[in-house]
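One structure follows; several queries about it will come next.
== subunit A ==
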Amino acid sequence: MNHKASIEFANIHKSYQRTVVLENLNLTVAPGEHVVIIGPSGSGKSTILRLLMTLEKPDSGEILIEGESVWHTTRDGRNVDASPAHIRRMRGKVGMVFQHFNLFPHLRVLQNITEAPIRVMGMPRSQAVRRATDLLDRVGLADKAEAWPAELSGGQKQRVAIARALALQPRIMLFDEITSALDPEIAGQVLQLVLDLAKQTEMTMLFVTHQMRFARQIADRVLFFDRGRIIENGTPEQVLDHPQQPRTREFLNNVFQAS
Partner candidate 1 sequence: MMWNWSFAWHILPTILHGMVITIEATILGMLLALVLGLFWAGLLLLPNRWIFWSTHGITEFIRDTPLLIQLFFCYYVLPEIGITIPALLTGITVLGINYSAYTAEVYRAGLQNIPRGQWDAAKALNFTTWQTFTRIILPQAIPPIVPAMGNNLIAMFKDTPLLSTITVMEMLDRAMIIGDKTFRYLEPLTMVGILFLIISLMASALIGFTQRKILVRR
Partner candidate 2 sequence: MLHMLPMMLRGALVTGEVTAGAIVVASVAASCAVAMRLSTLAALDWPARVYIELFRGTSALIQLFWAFYALPLVLPFRPSPIITAIVVLGLNGGAYGAEILRGALLSVPRGQHDAATALNFSATTKVFRVVLPQAWPLLLPPMANLFIDMLKNSALAGLVQVTDITFNAQILQESTLRNAEVYGLALVIYFIMALVLAGFMRLLERRMKFPVGARI
């Protein structure tokens, strides 16, 4: 296994207009580590994932993936903005599953999965189809290959979205509130799928979730995030059972009362 950190955020600042979303964020994630980020909505949790996926650009600071800066390269000893090709290469190491699935409505389920391997990796179609079929089988949707996304239930859509992200064989997977748009029962099934997946692979995984039971099951480490800062960082037992900060206790009380 690589001894370098899988992910590193150094002094990251991010704000939208006047609202500061991330303030001087420092975070290191080891290869193969499963990190769960919890915290109130609007606290900037999702922004961490969106920054890693290069959907957003930080205002300042460095994001390193496997020791390499995403947004900068050195030329003649100076730090310069990275080329689009470099950013695409870095992006290729990361995959993401979204809260609202974001399947492509105009492509059938199988095409949703094969599109990126064919167009991005240049994989031959037959091979891409074979792999997509395997992946669909793995997420329990082998019979839905020819269905349209609109014909699927929410849980099925999210399974397809997971298969779609896996098809590119990323080294880092990001899960952004993947069950927030699902019924509790369906959510449980999708989370079980992710738990199985986590056991089978060595991918680094980052989760933003409100599901505390799932967090406890999957996490090597839990971060509690509030108002743009990490205010608690430790094992699930430390953060969920013995929180040090009053703000964390308050949040956890509210969550457990609600569920």
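Here is how the candidates were picked: all candidates are chains of the complex that A comes from, given by their letters.
In this text, a contact is a pair of C-beta atoms (placed from the backbone, for glycine too) under 8 Å apart; a residue touches a chain by one contact, two chains touch by 3 or more; residues count from 1.
Please read these numbers as outputs of a predicted model, since none were measured by experiment.
Visitor: For subunit A in this complex, which listed candidate touches it: 1 or 2?
Guide: Among 1 or 2, only candidate 2 touches subunit A here.
Visitor: Please output the residues of subunit A touching candidate 2 within their complex, sorted ascending.
Guide: Residues of subunit A touching candidate 2: 50, 53-55, 88, 91-92, 94-96, 98, 100-107, 115-116, 119-120, 148-151, 157, 164-165, 168, 181.
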